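All protein chains of the complex are present and in place, except for one that has been dropped.
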Amino acid sequence: MPPGWTSLIFDVNGESRAAIFPTHHTLLEVLREELALPGTKHGCELGECGTCAVLVDGRPILSCLALAADMKGKKIETVEGLQNGNTLHPLQQTMADLGAAQCGYCTPGILMTAKALLTENPSPTDGEIRAALAGNLCRCTGYHKIVEAIEGAAALLRGEDWVAPREVLYGAVEPGREG
Amino acid sequence: MAEPLRKEDPIDLIEDPLLDPEPATERPLRWIGTPFRRVDGRAKVTGTTKFADDLTFPRMCHVKLVRSRIPHGTIRSIDFSAAEKIPGYLGCLTGADTPIPFGILPVSMDEHALCPDRVRFVGDPVAAVAATTEDAAYEAALAVIVEYDSLPTIASVEQAISTPEPRIHDYGDDGNLHKKVSMRFGDVEAGFAAADRIFEDLFFYEGNTHLPMEQHATVAVPEDDDRVTVWSSTQTPHYLHRALAKVLGLPASRIRVIACSNGGGFGGKSDPFNHEIVAAKMALILGRPAKIVLHREEVFYCHRGRHPVTMRLKTGVTKEGKITAHHLETALDGGAYGSYGVASTYYTGALETVTYDMPAYQFDGIRAFTNKPPCGPKRGHGTPQPRFGLEVQLDKIAVALGQNPADLRLQMLVAPESITANWLQLHSVSLDRCIEAVVTGSGYRERWGNLPEGRGLGLACGSYLCGAGLPIYWNHMPQSGVQLKIDRSGCVAVFCGEAEIGQGSDSVLAGIVAEVLGVDLSDLRLCVADTDLTPVDLGSYSSRVTLMMGNAALQAAERARDLIAKAVGDQLEVPADRLVFAERRVFDASDPSNPEKGLTFQDAVIAAEARFGTLGTVGSYIPPRSPGKYRGAGVGPSPTYSYSASVVEVEVDPQTGLWRPVHVWIAHDIGRALNPVLAIGQVEGGVYMGLGEVMMEEQAFRRLPRHLSNALVHKFPSMLEYKSPTFLDMPPVTTYLIEDPDPQGPYGAKEVGQGPLLPILPAVANAIYDAVGARVDQVPIHPHMVLKALDAKKKGGEPRYGPKSFPEVDFGETLIVPTPAQGGNGTAINEFRSKLRSGMRGVATGTMSTRDEALRQKKALTTKLEDR
Partner (left out) sequence: MLRLPAFDYIAAQSIEEAAAILSGEGAGEGSAEAAAQGQPSPVRLVAGGTDLWPNMKRRHQSAKTVVSLMEIPGLSDIQATHPQGEIRIGATALLSDVANHPQIRTRYPAFAEAVDSISSPPLRNMGTIGGNLCLDTRCTYYNQTEDWRRSIDYCLKEKGKTCWVATSSPKCLAHTASDAAPMLQALGARVRLVSREGAGGGTTERTIPIGELYRNDGIDYLTKRPDEILTEILLPAEADAAHCRSAFWKLRRRGSIDFAVLSAAVAVWVDAGGVVTKASVVLGAVASCPSVAEEAGAALVGKKLTEESVKEAAGLARRVATPFDNTDFQAQWRGAMVEVWVAGALRGCTAGDIGYGSDRVHG
């Protein structure tokens, strides 16, 4: 390897993928530019927005502040690996159904962070969801639809029936027009 | 690299057990009014949506802009010699390569892709470098040495007034005042004379920015014969197309602009930008694809966000609380370029009249040039600032008159279908229902004024356009066009120039077409925002897409339905008007049990294609003509207006001044929610952004001590220090969608993207007053401001924090416009004189034919074609 370059076989979404890249390149850059996985987005590249979150050994980290060269032997998961075949992960399903992805740009980072949360805590409260997602900024949604989608996905993952509450889909009933 | 055309992925089947479409009453609608999954939902949750920076092409190079490090000055020299030595360096551009000016408004074409001689703010682009990698391009950009000669700088409206020379631009109404507006509707003096009480207040609204999560990105790909395709994160591909044609000096037919899905816009991607033009120029010169991606700091320099505005409001009321006259003065800090600023200035005054009955109204406004990034349109464009002032002042009036603020408002609402003093034609108005919903939901009548110290409720209202009545450049053409191609496969291809910025416009388009033709969303293929392939839609701004594109889509789909119905009716020997399009079938509604009396949609299309030949229909939309004809009347008219009301509950700590929102109740008069779950998403997003602006967001600047430095810089151009609320800062929101279908909108729909932001800021300020008895007449409301107001209260002073003065300025000659009640005809009585120095000539002329006329003409034409 010439000086300043690294070659590595990545374990990404359960697949082995090789890349040769400048050693100072971040995981974010290598995922998007060398491994053809542009699903991971970026909003600041300084660790301030959470957009580029991916899972490394099951934990959410910010790929903009991780060197790709440090990923030897680590298990990387990105949004591209979330669905099972052509079936959406429950988080993807509920996020899509509730319009919790508006522009969709923060969505990959939020999905991966939420996935790690639900693995660790299958029945998170509203507060626990917000605390776990507190490093992921979103400018479109006001966050509520995302929290509702995560709650729904948690129920589905627990094997429970879940139907979006009426208020989530249609809004609160206008006073005086109930029934 | 996959074919980068958008919308190639199949649209999801929406047969989702999680969604339980509400049964409708009369004729059931399959899509309209149901919370169907947005058509781009699957792509967005699988990471397959292609944003501009996700595109890559063979031999693609990377471009970086070299930006000015001084706030104002002339360029002495640019030295690329060190940059040229960076391995991978490919080439550079300077202002000499892009000498033609551009700008979003025809009246203020004051920008250059790269500054030819003068820089006007820290961040103004002066050169561009290209290299084989982004690393090398950035190193090369840092290595470019630019020498400047500094000029005096202007940091505020007051300085712009006191420093007419040197001018930041060699045009504008007066020295460094870009725009001056003064207009009077009705007998304002008599109105004040008739008032029992007159209230005067000063307010300040700090500037803030959109902060989309996606940083702007553009990729330009040169093609043979001097053609270029430009993919960009833009809300307005059509306006970018025009700017590119102008600056590149190429026929528009050789430039193709494709707007990628925007990773958030909020108005911040509505101008044609330097980097977009530079990417195209670089690609054409180097003969290879060129990508430019702004980093976060540069996004703050692109800006075009909320103008900082100082306001003076004077309102006369009777002792019963009727407004007798209102006078609004606004002073906008515009930044270094025009952008949408002339429109922004008018917008600070235009919508003052659309919520409460205002028999006489005067508006005076100025916009100053300053050496800061240019301001422009952000969600609510020019109207959140005066709305904040008006709604807080009404709260003060209610307290002074001993009335409940809800009742004060309810007795002064505008009438539906009325024309305002400044000649805006209103249609449906359900603001009363909005107020009642949030007041009842929050228990406002019982709880306001009765909560324990530190807890408070505040009420405020708002209203917004459903699309600007006039396009940005004067023309007679439609504001939106939709084209359908339907063939024997049964697939309906939908073409439209609209740009999806996350608001759900693709889903509105698909939902309307699928509803009319009775097909599934998966039977559609959307092709949008491609200036070569799609009919023009002016873009995602002014909350125009649902209403305008929706009406165009409705027309195109109805025309297709009618063609197919005619062919099917003849084949089945059933009158065409008895045919129903539903469940992917065309059948006789009076005889649903007889399968012989129906065809599958595909077979119906085959029948029509056999009968009429290749099938294609178009629809277009031109807004109705506004009754206002005075100069400046072009800003404010809209096909109809949305209304919102909000109650916010806050908790305030009187010891620290810290406060937080506890709960938000918001009701939005949406006409009809085409997709309620997406509409709620827009409402909650608007509430969030409004809370961000009142809690923490500010685009602030600082000078260094003048004897040591000439610097005038953005205080903190980063995601960390430009504060935007996190998951933990957002309170619960109760949303009421108030449905009162407006005939102006498709299926009765009005806008929802911008309006719900408007009441949030004043509702918070009013709630803080209810909680601790302190008024903060500016935003954002920082804790030290609350504390200062409380300190003043303790010392027996006025419990207020806010601006103490309004800039001393001459607004110029006042345009005198008699109101409808005075028997006016929509023109000004002193128009002729004023016209001589008109800035908005043409924009205000309102010469477009009405929609009905247009429809009649087009119907005649279509009939002719059909008969042929």
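A and B are the chain letters, set down in written order, and residue numbers restart from 1 in every chain.
Keep in mind that, in the parts below, a contact is a pair of C-beta atoms (placed from the backbone, for glycine too) under 8 Å apart; a residue touches a chain by one contact, two chains touch by 3 or more.
Since this is a predicted model, take the numbers as computed values, not measurements.
Just so you know, the chain we are not showing touches A, B across the whole complex.
When the whole complex is considered, the residue among B:R447, B:K566, B:K723 or B:K793 that touches the unshown chain is B:K723. The residue touching the chain not shown here, chosen from A:E45, A:E77 or A:E174, is A:E45. Take chain B: the residues that touch the chain left off the picture are 67, 69-70, 122, 134-135, 138-139, 142, 293, 295-297, 454-455, 651-653, 655-660, 696, 704-705, 708-709, 711, 713-718, 720-721, 723, 725-729, 782-784, 787.
For chain A, the residues touching the absent chain in the complete assembly are 3-4, 22-26, 28-29, 42, 44-48, 50, 53, 59-62, 64-67, 69-70, 113, 131-137.
The rule is simple: only the chains that are shown with their structure count from here on.
The geometric centre of chain A is 29 Å away from that of chain B, both derived from CA atoms.
Residues 12, 16, 18-20, 22, 35, 37-38, 40-51, 53-54, 56, 135, 210-215, 261-266, 295-296, 433, 436-437, 440-441, 501-504, 667, 673, 675-681, 683-689, 718-720, 724, 726-728, 730, 732-738 of chain B touch chain A in their complex.
Those residues of chain A that touch chain B in the complex are listed here as 22, 32-33, 37-46, 48-49, 51, 78-80, 82-83, 88, 91-108, 111, 129-131, 133-147, 152, 162-164, 168-176.
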